[in-house]
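The structure under discussion appears below in the form of structure tokens.
All protein chains but one are shown in place.
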Amino acid sequence: MDFSHSPKVEAMRARLSAFMAEHVAPADAAWHESAARGVFPEALVDGLKEKAKAEGLWNLFLPGLKDDEPGTRLTNVEYAPLAEIMGRLPWAPEVFNCNAPDTGNMEILHLFATPEQRERWLMPLLNGAIRSGVSITEPDVASSDPTNLETTIVRDGDDYVINGRKWFTTGALHPKFAFTLVMGISNTEPEAPRHERHSFVIVPADAPGLTVVRNLPIMQHFAVEGHCEVRFDDVRVPASNILGEAGAGFAIAQARLGPGRIHHCMRTIGQCELALELMCERALSRSTFGRPLADYANLQDWIAMSRIEIDQARLLNLHAAWTMDTKGNKAARTEVSAIKVAAAQLQTRVIDRAMQVFGAMGLTDDTPLAGLWTWGRALRFIDGPDEVHLRGIARAELKAAGARRQGGG
Amino acid sequence: MDFSHSPKVEAMRARLSAFMAEHVAPADAAWHESAARGVFPEALVDGLKEKAKAEGLWNLFLPGLKDDEPGTRLTNVEYAPLAEIMGRLPWAPEVFNCNAPDTGNMEILHLFATPEQRERWLMPLLNGAIRSGVSITEPDVASSDPTNLETTIVRDGDDYVINGRKWFTTGALHPKFAFTLVMGISNTEPEAPRHERHSFVIVPADAPGLTVVRNLPIMQHFAVEGHCEVRFDDVRVPASNILGEAGAGFAIAQARLGPGRIHHCMRTIGQCELALELMCERALSRSTFGRPLADYANLQDWIAMSRIEIDQARLLNLHAAWTMDTKGNKAARTEVSAIKVAAAQLQTRVIDRAMQVFGAMGLTDDTPLAGLWTWGRALRFIDGPDEVHLRGIARAELKAAGARRQGGG
Amino acid sequence: MDFSHSPKVEAMRARLSAFMAEHVAPADAAWHESAARGVFPEALVDGLKEKAKAEGLWNLFLPGLKDDEPGTRLTNVEYAPLAEIMGRLPWAPEVFNCNAPDTGNMEILHLFATPEQRERWLMPLLNGAIRSGVSITEPDVASSDPTNLETTIVRDGDDYVINGRKWFTTGALHPKFAFTLVMGISNTEPEAPRHERHSFVIVPADAPGLTVVRNLPIMQHFAVEGHCEVRFDDVRVPASNILGEAGAGFAIAQARLGPGRIHHCMRTIGQCELALELMCERALSRSTFGRPLADYANLQDWIAMSRIEIDQARLLNLHAAWTMDTKGNKAARTEVSAIKVAAAQLQTRVIDRAMQVFGAMGLTDDTPLAGLWTWGRALRFIDGPDEVHLRGIARAELKAAGARRQGGG
Partner (left out) sequence: MDFSHSPKVEAMRARLSAFMAEHVAPADAAWHESAARGVFPEALVDGLKEKAKAEGLWNLFLPGLKDDEPGTRLTNVEYAPLAEIMGRLPWAPEVFNCNAPDTGNMEILHLFATPEQRERWLMPLLNGAIRSGVSITEPDVASSDPTNLETTIVRDGDDYVINGRKWFTTGALHPKFAFTLVMGISNTEPEAPRHERHSFVIVPADAPGLTVVRNLPIMQHFAVEGHCEVRFDDVRVPASNILGEAGAGFAIAQARLGPGRIHHCMRTIGQCELALELMCERALSRSTFGRPLADYANLQDWIAMSRIEIDQARLLNLHAAWTMDTKGNKAARTEVSAIKVAAAQLQTRVIDRAMQVFGAMGLTDDTPLAGLWTWGRALRFIDGPDEVHLRGIARAELKAAGARRQGGG
């Protein structure tokens, strides 16, 4: 058992922190100023991306990179502390081509794309030339149970024809938005097994019939790159746009979710550390009733509990990453669910405390806290609501208990 | 002991609910559509105000109305269930001239205004012809301890000259914004008692040197009427604009806060009832894994706990109102603090559960929940942070315990 | 709406408090000393009972007393503040003939007993000459769903024959233990409706075949009067010992539980007040790191939250009692469930805080806290576990929501 990071990782951390301090943090105000005007600051981000790529801080998240693919081959455990650093500024991961939902999309294209698909869609993504979306969840059904999904992907000659309504397609308003991966029912035979009826297809952003209906606010915040409602009206794509085999939708969705989920969690840890830092600094700088806030035992309890909870979550996250690295994503399934639940709840809890220490300022945009809380609240749904993950963990425990009882009988 | 409302109150409830259903609810979409464009829908609201006044649903909150003042004389206990009904639509209270911060301002003008101030500022407020602000909290100091306030109100001949920076002046962007009540230091003698150094002055909205610096977002939401940062640079008002006596600032602030605080709490109860209704209806209409959400025991626990907690808070609120009615605002001080803390925490807790039942939709503006949660979070600071109120309650308990120990010795 | 107690109740409170201070509290050490030796202090309690009866502080809990029955006719709302006072010493209610499970038994005998049963069993109970038990819950099945109960009560000629195992029969070791009310299946026809198969019979303590198997510890504490496991092996009682009609078991159990449940809750409030008092006094008398504990903001938060939560629970309790008084026990069913859940959770929460303020002493028997916590933990099961009550409350909310949806359609 060894809790230390390798010298290689320590060196990467130092380089990444330096890059963040030197290049990204100074651009933060400009990024937000543009976003507040509803304009994605593409030139600013493109400039930083060039720099990051030049310094080898690129595609850090994808362990299986091939020789012709740009990026640094890191295990999940190695990537975790780096994702923490990037996560401190919510828009920073894109600078390093490590942002959702593109990382998840790159992973499944990596696993399932044909050579043609790889050339056309994956390579530009790996190079940061385009952005992509993923369209799974639907407004009309409880999508946490994906068998409920109703969008249809129907074979018609050499094409697939897509009809349906999706929402929370992140990135659909990004200037580089090039395609989205759509999940839907491709086999409508009544007797088809429920988990083999769905497929994924690649739908180009400019496909006729694809409409971005609206940008959905998340807790009253409209993201500049969009979390969009999208409509597909008789959208037609060539049959070669299907990902993997017809009916493989569930398997692909599962493959996508492991790494993507823990990347969010890693960034959460970084954001909670930031909130804890801010909370402590504020507590030292303000006084009420003749004493610095830092002197009040209730605030001290919040600070200490935040430290304890963050450290626990970080370790759980690293352990899940290590399990993925050593035993595979499938074996790590309940581990990933566990950190997914723990991290999202941690984020709202720690940041809520930090806001309280800041007083009313904590509600404004004079600190990053309101934005980070909102994102934490969204994480309780992104990649599945808490309840679905808790259910999965419980079923695994109960299954083991059943086996013990059987064995005992 | 009698928990029933009087027939008079029951009749008012019925009339108010009918008015809300017939006139206010149908205007909700238009109100929000205008607000989203940054334009306060003045004509719409003015029309509804005329109707409400005509029906005698006006100034329901002010028990001590005089004969020449418009409105219905109701006790706090009688007002509580009506405020609950109005609170279900956050913008509705203005229709009945029962909105913050004007209700609080009307109360202290009622108590402290000279006949001239009454004519000039209170009567138009009571008539709904103007809106007002209150400028107490400051960005540069921990304002939960008001002795920290730094804005100065200095006598200079026949004038007072105001300098300082305030924030969270609600209403400063409302088209009818006419004045704000500013609290600051008027006695800078070092030996002046700490609680007799502050005064309130009435500052007209068009006073030279008064600048609305910016509208502050609350959890990323910009209210159309504004929660504003305001700067006072050598703002000059006639000495007759002082409220009460010089040095009476603390006494006035205290007088203001009792009723204002529980009005917020009453509206919270209504908003939590709404959230509980929505949560139940959603649970009945969605299914996952073959069962309606309403069938899941964890959701049932959330629903039941919400019912228990809302009922407890309503009773605590009514009890505080009854104490104010029968023993005076001062005697009800810790009671008001208690419901102030309980209600704000209730609002975020109940609404968080409701959002979770709605899935990702709960984060969007397709339900009122995100807006109501945000307001609940703000209530944990408005009229003083939780911690200051808890401290006051604890000190009262400890004082009683000290007296018992003394007596026992 | 009126939150004040009537002068009559205020006078009763004063008299009861005086009696507690003068007669009961001074006997507390002796009571516990005897109980610790496993001997119920019968003479001590009998002496106090005589005094209480003489002062008219007797059977305060039973609103419907008839002319020949001893005791003071009080409504539930009137009884509540008195039960609070008695509850401060857990053994005190027996002094006033207001202790569980006898109060509940007196209520259902009152409602369902034949004249003969009344004479033989109810009158001695009302006079405090005997004690009784109630045997519903069973070790072998999840008794929170009473259709699971398996004990049989089979008609055999002029007798009923009882077979089965019960536990948590409180009072079975009390020297005055005279009978227990046993619930079981009397109709074993497979097609009998599930809620009409059970009956109650009166089983005398000395019935052959009735065995007290063991006294069950509750959180490692053995109550001197016993929470017992009891076995019925071919126990035979005359058919006239049946309570109400055969098959009426569910209806009787329901009738029993309303008042009995809120009596526990009332006593909880008193015990929580006591814990809060002790916590405050301790906080004033101890210092760490140069400051009295009372000065620490986290302890202040615990104190204040305890005050808020106790006041909310008291009001909910009074409201439930008022609903029972004015609308009947059945109409108050979800109200009673609500306070049942809230009170038991309150008791463990408030007392846990108090224990923490006392440091390790809080774990010992140098304070009443450990005993009170334990009782609070037991209350989360007594008269049904939290989860069953929450389920009932949720179903009522969902039913109302369903009706609204229907109406809206």
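Here the chain labels run A, B and C in written order, and each chain numbers its own residues starting at 1.
Keep in mind that, in the parts below, contacts are C-beta pairs under 8 Å (C-beta built on N, C-alpha and C of every residue); 3 or more make two chains touch, one makes a residue touch a chain.
Owing to the predicted nature of the structure, the values given are computational and were not obtained by experimental measurement.
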Which of A:Lys49, A:Arg88, A:Arg333 or A:Arg391 contacts the chain that the document leaves out: A:Arg391
Sole residue of C:Phe61, C:Trp167, C:Phe200 or C:Phe232 that reaches the chain not shown, by the stated touch rule: C:Trp167
Hidden-chain contact residue, picked from the options C:Phe3, C:Trp322 or C:Trp373: C:Trp373
Of C:Asn59, C:Thr103 or C:Ser143, the residue in touch with the unshown chain: C:Ser143
On chain A, residues whose C-beta touches the chain left out of the figure: 1-6, 77, 276-277, 280-281, 283-285, 294, 297, 299-301, 303-305, 307-308, 311-313, 315-316, 318-319, 322-323, 326, 334, 338, 341-342, 387, 389-395, 397-398, 400-402, 404-405
Residues in chain C touching the chain absent from view: 137, 139, 141-145, 148, 167-168, 216-221, 286-289, 293, 296, 298, 355-356, 359-361, 363-365, 370-371, 373-374, 377-378, 380-381, 385-388
Hidden partner interface residues of chain B, rising order: 296-301
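In this text, only the chains that are shown with their structure count from here on.
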Angle (degrees, nearest 5) of the CA superposition of chain A onto chain C: 180
Central chain (by mean CA position): B
Intercentroid distance (Cα basis), chain C paired with chain B, Å: 42
Distance between chain centroids, defined by C-alpha means - chain A, chain C (Å): 52
Shared-contact residues (touching 2 or more other chains) in chain A: 296, 298
